[in-house]
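Report on the following structure.
Heads up, one of the protein chains got dropped from this complex, but the rest are sitting where they should.
Read from first to last, the chains carry the letters A and B; within each, the first residue is number 1.
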Amino acid sequence: MAIKAPALQAENLARGYGDRWALSGLNLELAQGRSLLLAGANGAGKTTTLRLLATTLQPSEGSLRVFGVDSRHDPMTVRRHIALLTHRTQLYNELTASENLQVSARLMGLRRDSNRIPALLERVGLSSRSNDRARSFSAGMRKRLAFARLLLQDPQIILLDEPYGQLDPEGFVFVDNLVAQLLEEGRTLVLSTHLLERASSMLDSGLLLCAGRMAWVGPAKDLPTAFAATVSS
Amino acid sequence: MNVLSQCWAVLAKDILLDLRGSSRLTAVLFFAMMTLLLFSFGSEPDPESMRRHAAGYLWLALLLSSVLALGESFRSEVEDEALEGLRLLPVDPRALFYGKALSNTLFLLVLATILLPLSLGLYGAEVRGSLTSLIGFIILGTAGLAAPGCLYAAMTSQARGQDVLLPLLLFPLVVPVLIACVKGTGLCLSGDAMGQASSLLSVVATFDLVYWSVCGLLFGKVIDE
Partner (left out) sequence: MKTRFHKEHIIGALGLAMLSYGSWMGLFVVPPMSHFQEVGRIFFIHVPTAWNSLLVLTGSFILAVGVLINRRAGWDAALTASVEVGVLYTVMLLVQGSIWARPTFNTWWTWDPRLLTAAILLVAFAGVLSLRSFAEGRDRRMVWTAAATIVAYVDVPIVYFIVNWLPRGIHQPHSFPSTVSSDYHTALRLNAFAMLFIAIWFIARRTRVILLQDAGTAMSAPPPAETGSDGKPMVAGVEG
């Protein structure tokens, strides 16, 4: 029986900037349907890790395989499986919420008049603002729109860089529900956040980064304790 | 999802953005008009000399405007890191390049269509030669500005000192287009007794062919991080 390739497999992944290593020695093996909580102080390398996994950043060393496909050999295939939510929402300010999604849909080859878009906007709570330009949106609303685009992409692997950032408590619940649903649908998830207590109960594995190095691995539920230990030391 | 349909999608997106935030066209248009006026102030008010230089002034105005247009075109991509989002969808870098090059060519074409009658009126010139060739120069010339312009704009929009780098990089490169189009347009205006326009058109066409391919190949590497 063939063993299915893990969704994400990183070996000694590293990325340098100028004269310092933002991340080095990352080993990762995440099977499909499992999730990883990524934690660490600011500047520890969480965003770098996520961008490397998303292939928007080229590694300086090491390799990355997505469902067995080497990301350097075939980046286009790899990217089809992955979606990344970052700090910058990557929206077109002059287009409306609806139009931003339509542009993405067209570029992905989806039929432009698919009625998924109104449903998605409904799901992220933006249907009342669907015809307003992204420029007029608050940070939290922009993030919700970015989520909508991510759902539109319907990827197997989802990378979330501080998804709770800039959201209000209602938004936190929205993210919780979304993450839970995505996991239920069997997708692979990597999530970085400072809200460790909140996230650790939802996710499987945990990784703690410290100054660009792996400091601790283990079950996600143990991560808050591990983090507290590093802070106090 | 093939490269061609993605290319059309990028083009459509750019057109939508331009229609939506209509400020780019009007701002660049007024800049170009001001440039045309400045040229006439900068030289003798001799009608004959103005008529002879009309082609040159037109193309210089287009060249200077292209730098503004290209810079703006990529600003919307870099503002919120939308370009990175596109790469991740994934959008084939070639589709990205050709889509943007086409949209910028279209923009410059619209600009040229307005500037041409304007400069004819301003400098007292008229089209005595072939109108078809004239249209050919306008289309091929704007395409020749757009392709390398997009390659360089993609780089400079992510670098410091972008406002001075883009013209510095672009201008020496498009000298062949400038020379051929100025001379060719001039012949179309004054009458092309020796039939030189067609060979000048083929020079610009060659330039376009070379640069639309070379820049298309290099674009993907240049936007990687």
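Couple of notes before you dig in:
Basically, a residue touches a chain if its C-beta (ideal position, glycine included) is under 8 Å from a C-beta of that chain, and two chains touch if they have at least 3 such contacts.
Not measured: the values here are computed from a predicted model.
Contacts of the undisplayed chain with visible chains (whole complex): A, B. Summary of contacts with the chain left out: across B:3, B:127 or B:173, the touching residue is B:173. Take chain B: the residues that touch the chain left off the picture are 148, 151-152, 155-156, 159-161, 165, 168-169, 171-173, 175-176, 179-180, 183, 200, 203, 206-207, 210-211, 214-215, 218, 221-222, 224-225. Although one chain is not displayed, its contacts with chain A can still be listed: residues 6, 8, 12, 14, 16-21, 24-31, 34, 36, 58, 60-61, 203-207, 213-215, 217-221.
FYI, only the chains that are shown with their structure count from here on.
A separation of 39 Å divides the Cα centre of chain A from that of chain B.
Residues 1, 5-6, 9-10, 12-13, 16-17, 20-21, 76, 79-82, 84-92, 224-225 of chain B touch chain A in their complex.
Those residues of chain A that touch chain B in the shared complex are 54-58, 75-76, 79-80, 82-84, 86, 88-95, 99, 103-104, 106-109, 133, 149, 153.
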